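Take this structure first; my questions come after.
Every protein chain but one is kept in place in this view of the complex.
Now for chain A:
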């Protein structure tokens, strides 16, 4: 991968075969036999096939796939809830497959924590005891972890629920407890197995926002499993698409939408709400038609259809027509930020007749966005086909 130093987790040649004689079937699968062939010939189910991944420190890495694609099996390999049939799982360069039981337990206690689809809370313990569970099994006394557990509960917005039992909370609240429990151990890596899939859409959206907000301060390495592309696009720094136990594509959200690797990914990407998945920077024309002398104006407009001039820092005027003498009428225009979602800039765009300037974090012009490009991007591939 791009940056070796930043790599936190590496998975090499991972295979998972379910059945009584997995080892004997392995060579056949390694030789490239398909899932159906293996099932028909040997009765073994291929769970995962030649998975190679590297996950960087501090990123949200989303693994996406439909049910049965092996995504939940895959995430259980990171902390060895399931042992692979073959392959290496390296964390910080150490192969955790080599760890004996006792060290594996230590590894789980300190390095990784996990959030489950159906919460996985202990029903006989109170909320605060659930949050402190990871610390209490390390042997810490209640007095030592209680304050910490309470402060995490407060962070996820559940202050005051300490002494309730999980069954007394709603699904969304229970998953907040699950999240607080995962954060309470200070583990560097967070495994989230369809963590928000069991929640209502509205609460799911809230939880996603909360996760994004937390991540801005915590910079954990998060491995997030989902079957929902919108969720993957919203959360993921990078996305891996899994199909029938094989990785089909690994890439940034934009790549998944704009350059799907095959029909499977294309089908996924087809109906996604692009306004909520793409950013201004993905759509803008990365040119900077800044008019510094009036003499250039005609050329710029001819070339780009628009020209800008800086009024003050981050504020621009635009001109799209000029007389033959090089005189133009300048309009004050709002500017867009590179990192904004298309959804956020749509109203601004619709309110303007002119292409709008895009600025970077330093308030410098880094491109512009015109209506035609935006419309093209927002058109769903299915609509394109129909046209």
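The rule we apply is simple: a contact is a pair of C-beta atoms (placed from the backbone, for glycine too) under 8 Å apart; a residue touches a chain by one contact, two chains touch by 3 or more; residues count from 1.
We take it that contacts and distances are computed from a predicted model.
When the listed names "Glycine betaine/L-proline transport system permease protein ProW", "Terminase small subunit", "Glutamate mutase sigma subunit" or "Cytochrome c oxidase subunit I" are checked against UniProt, the chain not shown comes out as "Glycine betaine/L-proline transport system permease protein ProW".
Touch with the chain that is not drawn comes from one residue among A:22, A:46 or A:112, which is A:112.
Considering A:47, A:70, A:84 or A:134, the position touching the chain not shown turns out to be A:134 (whole complex).
Across the entire complex, the residue among A:22, A:121, A:179 or A:365 in touch with the chain not shown is A:121. Residue positions on chain A in contact with the hidden chain: 76, 79, 81, 105-110, 112-114, 116-125, 133-134, 137-138, 164-169, 181, 185, 191, in rising order.
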